[in-house]
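Missing here is one protein chain; the remaining ones are kept as they sit in the complex.
And then subunit A:
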Amino acid sequence: MSGKQKTSRLGQTLLPWLVPALIILAWQFAASAGEIDSRVMPSPLAVLKAGKDLAASGQLWLHLKISFIRAMIGFAIGGGIGLALGLITGLSKRSELLLDSTVQMIRTIPPLALIPLVILWFGIDESAKLFLVAFGTLFPVYINTYHGIRSVDAGLVEMARSYGLKGWPLFRDVILPGALPSILVGVRFALGFAWILLIVAETISASTGIGYLATNAREFLQTDVVVLSILLYALLGKASDAVARLLERRWLRWHPAYQ
């Protein structure tokens, strides 16, 4: 009984990896057999080797670290502003009237459409990339924070008030935890979006970062490094999503959906 449960749990952990593993096997097989031109698509082993070489020279870690720091700082700025604005408009009707329609108007601008303007404003240095990431991550966090606060159960707020809670304790014990599931959804969206924007920003103008690694490799026809960069972005995106899900599981333990 328990042995069977163990195998089924192991199976549940391994099963999602089955299809990726098969694809990589087929890919390697086709590349070794000469079915795929290595200039079009290098074999998985070649990509792995490129990664090993770059790691050995220290290049890989340098670019990875810089991209990671850019994404996190940009997200911290954008998400922070989004959270603050969402809290302000969610908690006060007057601020909502004052600010919400403006924010919604700016939200409709695609961040990538700002690139020419951003280059004019900031040139091609760090702040241009941070601005793009911050701009893109602000709105998912803003909308979900605002919506989360507005959808907090009014009955719970009434109950808490009748038990003497107001001000900061009311916010800390009732409103913020009630809005948290929605806020975390916004954070997950924003993290995913942060990487997309960073790829574009780093591809256009950078001398460091994974985007630079890819663009530079393209100049020298190093397809293996280009593919490696793409995979690195995928890994980073997956890792940040995993962190967000970890936060959900930890902070939303009470929620039946996370038990």
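Definition applied: a contact is a pair of C-beta atoms (placed from the backbone, for glycine too) under 8 Å apart; a residue touches a chain by one contact, two chains touch by 3 or more; residues count from 1.
The working rule: contacts and distances are computed from a predicted model.
Asker: Would you kindly match the missing chain to its UniProt protein name, picking from "Acyl-CoA dehydrogenase family protein", "Energy-coupling factor transporter transmembrane protein EcfT", "Fumarate hydratase" or "Sulfonate transport system ATP-binding protein"?
Answerer: "Sulfonate transport system ATP-binding protein"
Asker: Looking at A:G58, A:P110 or A:G164, which makes contact with the chain not pictured?
Answerer: For the chain that is not drawn, the touching residue is A:G164.
Asker: Taking the entire complex into account, which one of A:P20, A:G58, A:P116 or A:P256 touches the absent chain?
Answerer: Residue touching the absent chain, from the options given: A:P256.
Asker: What residue numbers in subunit A mark contact with the hidden partner chain?
Answerer: The missing chain touches subunit A at positions 153, 155-156, 158-160, 162-165, 169, 173-174, 177-178, 180, 252-256, 259.
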